[in-house]
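Submitted below is the structure of interest, expressed as C-alpha cells.
What follows is part of the complex, with its chains left where they were.
Chain naming follows the written order as A and B, and within any one chain the residues start at number 1.
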Amino acid sequence: MKDILKKFKSGKLSIEETERLLRSDFVLINDIAKFDVHRKHRTGVPEMVIAEDKTVEDTVEIVRQLVKKKIRVVVTRIPEAHLGAIRKIKGAVIEYHEKPGLCVAYKKGTPEPDKVGGKVGIITAGTSDIPVAEEARIITEECGASAFTAYDVGVAGIHRLFPSLEKMLKDDMDVYIVAAGREGALPTLIAGIVDSPVIGLPISSGYGMAGSGQSALYAMLQSCSPLAVVNIDSGFAAGAVAAQIANRMAVARERK
Amino acid sequence: MKDILKKFKSGKLSIEETERLLRSDFVLINDIAKFDVHRKHRTGVPEMVIAEDKTVEDTVEIVRQLVKKKIRVVVTRIPEAHLGAIRKIKGAVIEYHEKPGLCVAYKKGTPEPDKVGGKVGIITAGTSDIPVAEEARIITEECGASAFTAYDVGVAGIHRLFPSLEKMLKDDMDVYIVAAGREGALPTLIAGIVDSPVIGLPISSGYGMAGSGQSALYAMLQSCSPLAVVNIDSGFAAGAVAAQIANRMAVARERK
C-alpha cells in the first residue's frame, strides 16, 4: 500500500489511478498485512485440504503449490489414490498418519511450527473416537500448541478417566478437547469438573436413530455445563480453535 | 364362552350358530378372560385418557362411563375447561395433581389399588423434569407398585445425587425411572452404577436444536449403558412399564 501511496505522492500515479489501485488491491493488501501484524504470536496455522472432495489432480496441484511456497499443508480424508499421487510430489516431505487418514506435507527444510506453548488436553473415551482425536492432535501441534492425550479412558471402565484427568489438571491444561460418539456425555461430565474451557467434538460412531454423530452433537449443544462445540468429526476445527485459545494463553504467560 | 358351549351341548344352538357366536365373540371373551386369569397379581392397571386431544364432552363421557363401571381412570394433560367439567361428574371422586396436570377419577368407594410391593425408584436432576416424573409416580402407584423419589438431586449440584442414590441402593429398588431433559445424560450415568434395570424418560425441557426432548431421547437410545427408553414426556409409559417389572419381581419375592 505504501508503494502505491508513494508513487501517488511522487506524481507517478494520478488520483484516479491511485483510487482504482487501492480499491482493487485493498483486500489483498489488508490480508497480507494482517499476517505481518500478528505474526509474532502466530506460528504456522496450517492450510487444510479435504482430499475426498477433490480429484487426484486437483489435490496434487494444490499441495504442490502450497509446498512450493513453503507453506505446510494438512491433507485430510485422503483416499488411497490421492495419497499415492501426493507421495510422488517432488521436493515434498509427506508425513502420513494412518489412523486419522491425513498427511502433513511441506518442502524439505521448511521449519516446524514454532512451539508457542499452549497446552491442549485431548480426551476420548472410546477407541472409535481416536482417529478424529488424532486429527485434532496433529492440527493442534501444527498450530504450535502442545497436545496432551488420554485416549483409552473408556476402554477398561470409566474409573480410568479420573487418574488421566488428575494428571491433566496437574499439568494445568489451557483448554480441553473431549471427543465422544454415541450419547456424547463425556464433554458434559468433564466440563462440570474442570475450570478450563472445554470443546466438545462429536464423533460419528454409533448406529440407529441419530447415530451418525447427531445424537452426540445435540447432547453437547444441550449440555447443562458450559461447552463450545464443533461439527461432527471435525478434528480440524476442534484442533484449530483449541490451539487459538491455548496459544493466546501461552503468549500471555510468556509476556511477563 | 362356557355359556355358549353349554347351550350348544344342550342343543339350544346348532353347530353353525355356535361357530358364528364363538367367532364374533371370541376376542371379547378372550380379553376379559385374560383379566380373570392374572387378576391375583394385578391390582387395577389404570385406564388412561389424554384429555387435550378430546372435546370436553367426550372426555367427560369417557370418564363418567369408566367411573360408573368402578374403573379408576387417570386423565392426563387436562386443559382447564376439561378439569372443571370432570369435577362436576356426579358420584366421582376427582384427585387432581397440579404439577403433572392430571387427575385420578373413581367412584366413591372404589378401593385403592392393592399394594403389590414392587419398588420403583424415580430420579430426576432438574426441577423442570418433576411434572413428568410425578405423572410416572402416580401411574406407578395406581398400578400397585411403590414409588420412591429423588427429585432435587440436580438443583444444588450433582454431589447430591449420590446420597439419594445410596439410599435407593439400600432400599434395593426393583427398577429405576430416570427423567432427564437437555443432554439426557443422567440415565446413562445411573445405569452404569446400579444393577437394576433403568428406564430412561426423556423430558421436553431445553431449547434450540433438538431441544424439545429429542436430544435427550437420542442420547438415551445411543447410551453405552444398557437402557430402555420411552417416548418424550411419557410419564405414563415409564410408570406402567416400571410397575410391570417391579410388581412381577414383588410377586416372585412374595411367592416364597
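What we mean here is this: contacts are C-beta pairs under 8 Å (C-beta built on N, C-alpha and C of every residue); 3 or more make two chains touch, one makes a residue touch a chain.
Keep in mind the model is a prediction, meaning the values are calculated, not measured.
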{"item": "Total identical subunits in the assembly as filed, 2 in place", "value": "8"}
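Following the convention adopted for this analysis, only the chains that are shown with their structure count from here on.
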{"item": "Centre-of-Cα separation between chain B and chain A, whole angstrom", "value": "50"}
{"item": "Chain B residues touching chain A - in the complex, by the definition given at the top", "value": "158, 181-185, 188-189, 192, 206, 208-211, 214-216, 218-224"}
